[in-house]
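Note that one protein chain of the assembly has been removed; the remaining protein chains are unaltered in position.
Up next is chain A:
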Amino acid sequence: MSKHSQAPARKSGGFDLGRALLEGRAFFALIAIIVIFSLLSPVYFSTGNFLTMSSHVAIFGLLSIGMLLVILTGGIDLSVGSTLGLAGVVAGFLMQGVTFDMFGVTLYPPVWVVVILTCGVGALIGAINGVLIAYFKVPAFVATLGLLYVARGVALLMTDGLTYNNLGGEAALGNTGFDWLGFNRLLGVPVGVWVLGAVAIVTMLALARTPFGRWVYSTGGNARAAELSGVPVKRVQVSVYVLSGICAAIAGLVLSSQLTSAGPTAGTTYELTAIAGVVIGGAALTGGRGNVRGTLLGAFVIGFLSDGLVIIGVSSYWQTVFTGAVIVLAVLLNSIQYGGRKKSAAKAPANPESPASAAGKSADSEHAKAGKPTGKPVVQH
């Protein structure tokens, strides 16, 4: 009941190599990937290549950060890939000018308006997800799967399946500068990477230092307890999906700027890559555990791995196999980490009180509850 009840993990004063490797696995994986591909290909280890790869990572990273917020609350957002595609299309549509037949005018909104409207579309999709999940109790998997189809369908309808290629705008119309979002560089670094950095820092701060962050973690850790502690659980749930939608819209803007085109099929299956990034970053799919740093590392692992495989000329079929294997390995390591944590927590209260509670409960003829942990289970994949 006193000092001896501490978790064994905290006692180890010495350096536990296995544990360090396990906890920093995403970081070590990234190092390993860089070393291996640098040995296999002379062009891999260069600033230019790193910057190029980073601008790819920016897309996954943005999606992953939004996904992280959702996963921290114990949810999942399958609609982000489609939202990304729709966002690009909406931006492309706005850049072509909006014609109002009634007044016979065509408006060419400036780029900042395009950005805001596009983010609004992402937020709207997220809000629909969130309301369905929080208020109508639709399972997150189903609600966001539905929106995955709806958003993709809307994107295809808007373009008839075609791609917007002219995103440059015209100086005369005052809507130039779209290429600045992803295609251009700032201080030699692609703007997309800066955007990712900014979003990451804001999210990091929000999670660690604001009431909202605490609400997100507590909602995912135990929504019932959080609600009884005064956490506005439903509003938190809606908020994370809205933020995830906005992140996807930003990713859509960056991607279409990078490609200088906006196609309705952009971002297909990216939701899965985003989930993989979060999971590789050590977050628990059951909610409550995970952080931005890990998620960024996860996004870099996936991005650097797939680009590396392209550079050394591995067939795209094999790339898929490798990526899949890495994801499974990551989840496996997650369950080892959290499984060990659970055991140490269960072992820890080596005092008479804990078993007493078990005995007391069973004697209270609460068969269903006795012996079975009523708390939220930690990752069991």
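The definition used in the following text is that a contact is a pair of C-beta atoms (placed from the backbone, for glycine too) under 8 Å apart; a residue touches a chain by one contact, two chains touch by 3 or more; residues count from 1.
Methods note: contacts and distances are computed from a predicted model.
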- Look at the options "Pyruvate dehydrogenase E1 component subunit alpha", "YncE family protein", "Predicted Zn-dependent peptidase" or "Sugar ABC transporter ATP-binding protein" and return the one that UniProt uses as the protein name of the missing chain. "Sugar ABC transporter ATP-binding protein"
- Task: Have a look at A:V98, A:V113, A:L228 or A:I312 and name the one touching the chain we're not showing.
- Result: A:L228
- Could you tell which one of A:P190, A:G220 or A:G303 touches the chain left off the display? A:G220
- For chain A, residues touching the missing partner are 1-3, 5-7, 10, 205, 209-211, 214-215, 217-218, 220-222, 224-232, 284, 287-289, 341-342, 345-346, 348-349, 351-369, 373-376, 378
